[in-house]
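There's a structure below that I have some questions on.
With one protein chain held back, the other chains of the complex are shown just where they sit.
== chain A ==
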């Protein structure tokens, strides 16, 4: 069990549904769709079979000052945007020499990403090939490095207790939050700004996902393409976005009268040691992740009323997760799968979906899973469809899994 209470006091996001948390949450409750036709010319040029993407609702360059935007990779831009929102939402001002709202030596950053800055890497390689060394940006390395998003947030917020980046593919955002919780448990920090970011929509990433046959090709109906748990699901939709939360030691938050969304009460992190992209057929890693989270929180499986599923809308993955949830927690669990609306934000997914889980607890409302017209009979769980479900939640889990066999379950409880 945890020794130190850790609470969430600030939320920030920029997603295919909205440029901040409230617009994303409202769109999710309304059942809106964030999946669009990918109009980039390279889709036709390479005849890519997946012609959809969940692109950001608000261009980051429309939010950031021009000079800052040109110094940051898109992944860094959205991490900074989400972190600023979360920081302000927690009631903190941007630090200055005159006023540092959190002791820098007690403030850390933990922002994960699946890839980091592949678009910068590839664009600068094109520039090198076409124009030679002189035209390669001196910012190339800091823009492409996966720790760039966390580092830029750390500079802006003056975090001196450590800046960390985990890379566990689509589990990165959730693992970033779990690691942040652990840092506060270990006494390394009082406040950790945590989450994940991804902006990797590029011909080579889309081509690679196409070749691994993981993307939906429902090109004629983008609004219906991402359909977790539905019998007609055919793959995920690649998206981009960032989610950031402010984790804070509960007494630190109480001392300044901060609003608390929920408590982080534990996590489970396991690895399948099975296949580089496929789930373990018995879901042992996923089951263990959820079971470990429940144990760490000092709860029992029956206490977990809700799971925000990883469910990406792939044929095999969704069923495997449903079976793992039933085995780990039981059939009473109410489930939702936000990727139906948001798409798959890769390294941002676990963070944005943790925010959705937190808000489900905070507001007592679980968003419905869009596009779920015919529930796959093999799911065997109560998946919210149609309208959002009003329900008081004492404890909920966000599941996030990633290529490489990463399984992360973060457990949130009502404050």
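Please note the rule applied: a residue touches a chain if its C-beta (ideal position, glycine included) is under 8 Å from a C-beta of that chain, and two chains touch if they have at least 3 such contacts; residues count from 1.
The definition used in the following text is that contacts and distances are computed from a predicted model.
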Options "Acyl carrier protein", "Ion-translocating oxidoreductase complex subunit G", "Sulfurtransferase TusB" or "ABC transporter permease subunit": UniProt name of the undisplayed chain: "Acyl carrier protein"
Touching the absent chain when the full complex is considered, from A:135, A:256, A:274 or A:378: A:135
Which of A:41, A:65, A:257 or A:377 contacts the chain that the document leaves out: A:65
On chain A, residues whose C-beta touches the chain left out of the figure: 65-68, 134-135, 137-139, 142
